[in-house]
Each structure stands twice: as structure tokens, then as C-alpha cells.
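Complex shown without one protein chain; remaining protein chains in place.
For reference, chains read A and B in written order, and residue numbers begin at 1 within each chain.
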Amino acid sequence: MRTGRVLLLSIISAVAGCSGNQAALDPQGAPAIHIEHLIIGITIVCTVVWLLVMIVLGWALLRKRSSDSSQPGERSLTMIVGSAVAATVIIIAGLTIASFYTTRGIGLPENAALTITVRAQQWWWQVIYADPDPVLSFQTANEIHIPVGQDVRIQLESADVVHSFWVPSLAGKQDLVPGRSNSLLLRAERPGIYRGQCAEFCGLQHTHMAMMVIADEPADYQRWIAAQRENEAIPTDQDAAAGKIVFLSKPCAACHTVRGTPATGTTGPDLTHVGSRQTIAAGLLETTRGSLAAWIADPQTLKPGNNMPMVPLNSVELRNISAYMESLK
Amino acid sequence: MKHSVVLNLSKLPAHGLGTASLTWWGTLAFMVIEGTGFALSIVVYLYLMSLAPHWPLNAPPPDLLPGTALTALLIASLLPNVLIARWTRQQNLAKVRIGLVIMSLLGVAPLIVRIFEFPAMHISWDQNAYGSIVWVMLGLHTTHIITDLIDTVVLTCLMFSRHGDNPRRYGDVSDNAMYWNFVVAAWLPMYICLYWVPRL
Partner (left out) sequence: MTTRHEGEDLRDRGLDEMELDRRLSQTWSTPAGLWGALSTVDHKIIGRRYIVTAFVFLALGGILAMAMRLQLSQPEARFIGPDRYNQIFTMHGTNMMFLFAVPVMEAMAVYLVPLMVGTRNIAFPRLNAFSYWMYLAGGLLLWIAFAVDTGPDVGWFAYVPLAGPQYAAGKRADIWAQMITFTEVSALAVAVEIVVTVFKQRAPGMSLDRIPLFVWSMLVTSFLIIMAMPAIMIASSALILDRLVGTHFFNPAEGGDVLLWQHLFWFFGHPEVYIIFLPAVGMVSTIVATFTRRPVFGYLAMVMALIATGVLAFGLWVHHMFVAGLPRLGESFFTASSMAIAIPAGLQIFCWLATMWAGRPVFKTPFLFVIGFMVIFVIGGMTGVMVASVPFDTQVHDTYFVVAHFHYVLVGGAVFPLLGAIYYWFPKITGRMMSETLGRWAFGLIFTGFNLTFFPMHILGLQGMPRRIYTYQPEMPWSGLNMFVSLSAVILAAGFLLFFIDAIRSAVSGTAAPANPWEASTLEWATSSPPPPYNFARLPVVGSLEPLFNNPETLPVASGLSVDRRELIVSSVVEALPEARESSPGNSIWPLWSALATTVLLIWSIFTPWAVVWGSIPVSIALIGWFWPKGTPEDDA
């Protein structure tokens, strides 16, 4: 049985692929690890059951029958069918109990010390690190940092429709339902970048609503928090400085916030530290000056139907504003 | 295949009554469908109530007078209804005709009272979820009264026509009476839900 388990595991891992940072079978967090054990266990049991049924099917159809048409005993058939049903009941009960054990093992988000609020929007993730002292609170978008080895409670809210928060390498998913407050326990055992994606159909760009959860060593995490709490990095580069002027004069500030500037819009993601994030547009593009330019130039072609309108800019303005965005680390 | 006659059914009546009538069973099935719908509406009411901080939402409990008067009227209408069912079994054309006229009037009367029930809720359907569910519950039941009334009026006309004196028609009248029992019975839990649950 053990070799079987190893064999099955290797098949599954091979199948899980190298880029396993969004895979239930490549778990890196305690909740996902519990679930992975259950997945493997149930899959083995179910595969064995299916094979047994197939063997009986094949035998029933292909067995040699004696040439006379005598019927085998109904009584013995009844006993066999009865035993099969009894076995089914036992297996079902066992699987149910295994499921309950896994649920119990996962633990409750309410017990976690650290709470991060995620407010889902069509089609991006607003991330709020609240602190009792408002000066220490900050917001970011589409990227969440958590300290390694700690339980984290993700408070789930929605600004519009039902979304679902799912980072399979760390935990199962949970919906964000307007009018309700759900929560999810996240926990990473190892540092790394874990990708997630919205898992409840939420409209035109449900497809492009990904997020990154980055697990940092505690020291790195504190550094990140401190950096995020800072207001905007004042641009030193010439292009970036010019870009800031463009940013403030165009409609950008109506939707976006850059703390420390007059831009305080809240419809779109907070851009105070956009340059420090791995991706933009909810996981659509890697954060580079070029992709920033492409996005700002024409968001509707890259992510048709999303809520960011195209703002006409000439090439100089575009170069400058993307330099500014990149500089907001 | 060759046929071998083993049973002679010539003496059987040409039309069954009661449980031997197909339309009786059809009426019963329809009652189950509509009854499930009524039950679900009560479940929705209780569900919304369980989520609310206080209930009713932004409204006082409904005035008791119109709803209670309607309930009394409906219960009273059961008496002529039971009588008409008996008369159909006796296939007494004259009595059935009178009974149908009375039931037609008794179908109109609750509709008039119901006109006063809607405002007695003190809430509009588009103010909040409480308003929405109480209007839908009243509307659902009102639709049943209206359709049963139309049925009754048509049957009244029918019983005064040349087609009237026929076992099949008596069966139709009897099925309609059975359905009216259901319309009244379905109202009772709705009444308790709408008028008394908010007062608990």
C-alpha cells in the first residue's frame, strides 16, 4: 500500500506540473496540506472501489455460462448484494469521518492573531491592513504579504457581486458575499509567492482577477509593512517627476489614491506603492515600465470591459507617467 | 398477437367520480404544486426575518382588521362549499346552480376585503425585503382567489347551459369545490405568518 501511495503521489505531482504555485496538490500551507492528505486518501479509496466494480462488471459479462439455462441461487445473490451494500455503507461512513477530521484539523480563522481585510471588486482585490492607529493603516491591491508560519485571518468582503478568494497552495476557497462577512484561515509554512484567482464567476473579467500571496520571513514582513506605511516615494528621476504632474492633472486622481499627494480617489486600486508589486491589473502583467505603459495606454484592449477607461495621452505623457508609476516602490 | 378476452368491462360507468375521476387527481396534484409554493413563500419570510436585526423592517406589524375579516369570511365560505360538494354527489342540478351563484359571490367578497389588506401592511413592496415578501405572499394568494373565482363563474354559466346536467360537469364542480377548500386552507398558515409572527 505504501508503494502504491508513493506511486500515486508521484503521478499526481508529475501531473501537477512545475509551475505549481496555484495547485491544490502542491500545498505549502497548513490548511492546504490537510486537504491534500484527504484528497489523496479519498482518491485511493475511490479508485480501488471503481476498479472492483469494473472487475465485477467484466466478469459478470464475460464469464462462461453452462449451456443449460439454470439460474444461480437468488438467495446467494441476495447475500452478495447485501454485503456489497454493507461495504458501501462502511466506506461512505469512513470517508465522511475522514472529511470531518480534516475540517477539524484546519482550525478556525477567528483564532488567528493577524487580520487582513480583502474587499473584492469587479475585477481586482482591495487589500486593507487595518491598525487601531489610523496612521499605521494602509491599503494595497492584488498582492498580500503574510508572515511565514503564522495563522492569518483574511476578512472577506465584497463591494459588488459574489467573488471567491482562492489560493490553492495555501488553503481552500471562500466566497466574498455582499452583505455578509466571511473569513478564511491562511497559513504558509515556507516563504514563497503563491498565486490565486477569483473562483466565482463575477462578470466580464472574472478571467483576469488573480492575486499574489507572498509569504515573507518575519523580518522581511516587518520591513515590507514599514515600507507600505510610508507615503509616496517622492520621484527623483526627471521623467518620473514629470509623470507625477501628468498623473495629477489627468482624471487619474478621480479613481486612484497615492498617499502624500492630492490624489485620493477610491474607485480604483491604491497606487502608493504600485511599483513594488509583482504584477499589475490583478495578475495580468508583470510590473515593468513597458507593461505599465501598455496598460495605461489602453486598458480596454488588454482587459476588455474592466472599469478603467482609456485616458488619451501622448507618447511623452505616457512615458513619463509610467516612469512615475514604476518609481512608486 | 392474438387477443383472448378475459374481462368484460361493459357494465362499468362511463365516468368515474371522486377518486375514480382523473381530474380529481389532477386537482390534487395542482394543490401539491401550489401548496409547495405557498410553503416556500412562508420559508422565505421566516428566513428573511431570521437575518433582520428587528422585524418587521421599518414598519409596524400589519393592522389586524382586514386580514382577520378576510380569514373569517374565507372560513365561513367553507360551509356553502361543503354543501355544494354534497349536492354534486346527489347530482341535484337546481341546488348546484344556486350553490355556484353563492360561491361566485363568496369569491368576489374576499377580493374586496383584500383591497384593504395591502395598505394595512404599512409598507410598500419596493421599500425593503419585508415589504417585498408580504406583498408577494398576499399577491400569490390573491391570484389563487381570482383564478378560482373565474373557474367558479365559468362553471356557473356552464351549469345553466345545455351541457349542465351531466355527471362529468358535477365532477368538475366538485373538483372546483375541493380546490376552494385548498385556497382557504393555504391561507391559514399565511395569515398566522403575516399577522401574528411579527407580534411574537
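The rule is simple: a residue touches a chain if its C-beta (ideal position, glycine included) is under 8 Å from a C-beta of that chain, and two chains touch if they have at least 3 such contacts.
All values derive from a computational prediction rather than experimental measurement.
Residue-wise, the contact with the chain that is not shown comes from A:161, picked out of A:114, A:128 or A:161. Of the listed positions A:78, A:137, A:249 or A:266, the one in contact with the omitted chain in the full complex is A:78. Residues 12, 15-20, 22-25, 32, 34-35, 38-39, 42-43, 46-47, 49-50, 53-54, 56-57, 59-61, 63, 65, 69, 71-72, 74, 77-78, 80-81, 84-85, 88-89, 92, 95-96, 98-100, 102-103, 106, 122, 156, 160-162, 164, 166, 168, 171-175, 177-180, 182, 195, 197-207, 283-284, 304-305 of chain A touch the missing chain (whole complex, contact as defined above).
Residue positions on chain B in contact with the hidden chain: 1-16, 19-22, 25-26, 29-30, 32-34, 36-37, 40-41, 44, 47-48, 51-52, 57, 125-133, 135-136, 150, 154, 158, 163, 166, 168-169, in rising order.
Going forward, only the chains that are shown with their structure count from here on.
Between the Cα centres of chain A and chain B there is a gap of 52 Å.
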